[in-house]
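Everything below concerns the one structure shown next.
Removed: one protein chain of the complex. Kept in place: all other protein chains.
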Amino acid sequence: MQKVHVVPDGPAFSELVQGYWRMGEWDRSLQSHLRFLEQHLELGITTVDHAHVYGGDPSCEALFGDVLKLQPSLRSKLEIVSKCGIELVDHQDVRVNHYDASPNAIRASVETSLRRLGTDYLDVLLLHRPDLLLDADAVADTFNELHQEGKVQHFGVSNFTNTQFALLQSRLEKPLVTNQVEINPVNLNTVNDGTLEFLQQHRVRPMAWSCLAGGHIFGDQSTQMTRLRHTLEDIANELSVDAIDQVVYAWVRRLPSKPVVIIGSGDITRVQRAVDALNLSLSQEQWYRIWVASMGHGVP
Amino acid sequence: MQKVHVVPDGPAFSELVQGYWRMGEWDRSLQSHLRFLEQHLELGITTVDHAHVYGGDPSCEALFGDVLKLQPSLRSKLEIVSKCGIELVDHQDVRVNHYDASPNAIRASVETSLRRLGTDYLDVLLLHRPDLLLDADAVADTFNELHQEGKVQHFGVSNFTNTQFALLQSRLEKPLVTNQVEINPVNLNTVNDGTLEFLQQHRVRPMAWSCLAGGHIFGDQSTQMTRLRHTLEDIANELSVDAIDQVVYAWVRRLPSKPVVIIGSGDITRVQRAVDALNLSLSQEQWYRIWVASMGHGVP
Partner (left out) sequence: MQKVHVVPDGPAFSELVQGYWRMGEWDRSLQSHLRFLEQHLELGITTVDHAHVYGGDPSCEALFGDVLKLQPSLRSKLEIVSKCGIELVDHQDVRVNHYDASPNAIRASVETSLRRLGTDYLDVLLLHRPDLLLDADAVADTFNELHQEGKVQHFGVSNFTNTQFALLQSRLEKPLVTNQVEINPVNLNTVNDGTLEFLQQHRVRPMAWSCLAGGHIFGDQSTQMTRLRHTLEDIANELSVDAIDQVVYAWVRRLPSKPVVIIGSGDITRVQRAVDALNLSLSQEQWYRIWVASMGHGVP
């Protein structure tokens, strides 16, 4: 699999990223987790996606750290992305879920992530959500300190609007390396509202989360989803592939902002399918047929 | 009639542009088409608006090309604007209407337009609609090639959002010369949503399509339209003009982004009326009375 720079002169990611937010639900032994990790590494998927808030007890980061302890040499083969900035009621003495991009919160989150993962550094740290109280100068100072201390190599954001991205970028010397956003044919917001076009302008490749819309593409019986599924099946036939998830991955990757796709499954056969889909290429018209099926109306 | 630069140092258009998208419906002989063309040229309307997708069989471009063959010397007196980037079910072997700003599609469309029009060059080529799959680097390369080949002198867009405009402009050395958008007192979107203010900032004059809202201003009995028509009639009286379309043209031209108005009618008396309206000037308050009549509520 190709490695790609998510921004020019920025870090290199594998074109597919293994998401670990459901790791806790995979319900397997550490040895079995290790085997899965080795398998996706063999497929070329070297970038893994974590966040401070993923998982329960233990957190996904801690579980992943335990797996890495079985084979510490794997660390250097990985690009680890993690995220900070969400405070959840479940996790701490918190009365309401909220965001927190204050220096203390960022630093505490990074220190925790490093300890859980058993690593000295994160390849990339993302602000998980846009904190409405974000002080861009303070965040920039904190990023610079974490970089100088060798704890974080690159910084990015997730679920940011263009205005929020521009604000934070205005205070940083180095480019934010990505904006991790929802991209799938069910929720077309980031496709339609200019988020991806802004990233293309600045040559920042998005990371695409929830490409399969949380699995709703497969079974949901709503009108929109049924219509969309039929179109995906038609196109799977036209492309002679077995599975509509492959068509969806090709649909996301067809976007000119060149999203890096996050795979959420812990099933190596599904991961393999996503890898196989890297060769699929939708025509301009096939891409729009999926867009039209989702919207329920033609282009304007 | 004055000629105006749509961007500083850009191409000069007549302040009114003759639209040819309904040419096929005018149902007249080639000689009669030629007479109409000569008439609006005499009025000073030298800029004509076409698109690859206008018309049926024959296309409006082909019909216009046949008219030009009767009097080839007219070509040099015209600024021909045409557009590319829409693929219609009616026109080709296409299953769903969609947009296509890929290099192959742009080039094929331009070659077709030139052949139909029987001309060596377009003065201005517009991307007709924002293709969500638009690769700005690829479009820029294609624009540069078409320019070097002498096939297109200037480039612009149509129906683009500000984000889409900024993306494409970021890859071009020369300014996009216009954004052709809907402007009329019925659909106030581009007036209210910042599209025109962004163009003013960048000193790009919009081309205004559908100034008369497809004729709905004259006869539609809806509450909004009746209220609007009454206000237009009041102001026509105040200005001592006969026709509300003249008030509408003056309303559009009052906008500080300085729209160049496209006239859709093939009736030379209506075109003459639009020319006469160039001298009309609405007061600040008259302009807002029309805005208020359309919105159905006062300013905030």
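Should a chain be cited, it is by its letter among A and B, assigned in written order, with residues numbered from 1 in that chain.
The rule we apply is simple: a residue touches a chain if its C-beta (ideal position, glycine included) is under 8 Å from a C-beta of that chain, and two chains touch if they have at least 3 such contacts.
Fair warning: this is a prediction, and the values are worked out from it, not measured in the lab.
Screening B:Q39, B:T112, B:N187 or B:Q200 for touch with the missing chain picks out B:Q200.
Contact with the chain not shown here comes from a single listed residue; of A:A12, A:L30, A:L70 or A:V94, that residue is A:V94. What chain A contributes to its contact with the hidden chain is residues 87, 94-100, 102, 105, 129, 131-136, 159, 161, 163-164, 166-167, 170.
Interface with the hidden chain, as seen from chain B, comprises residues 162, 191-192, 194, 197-198, 200-201, 254-256, 284-285, 287-289, 291-292, 298-300.
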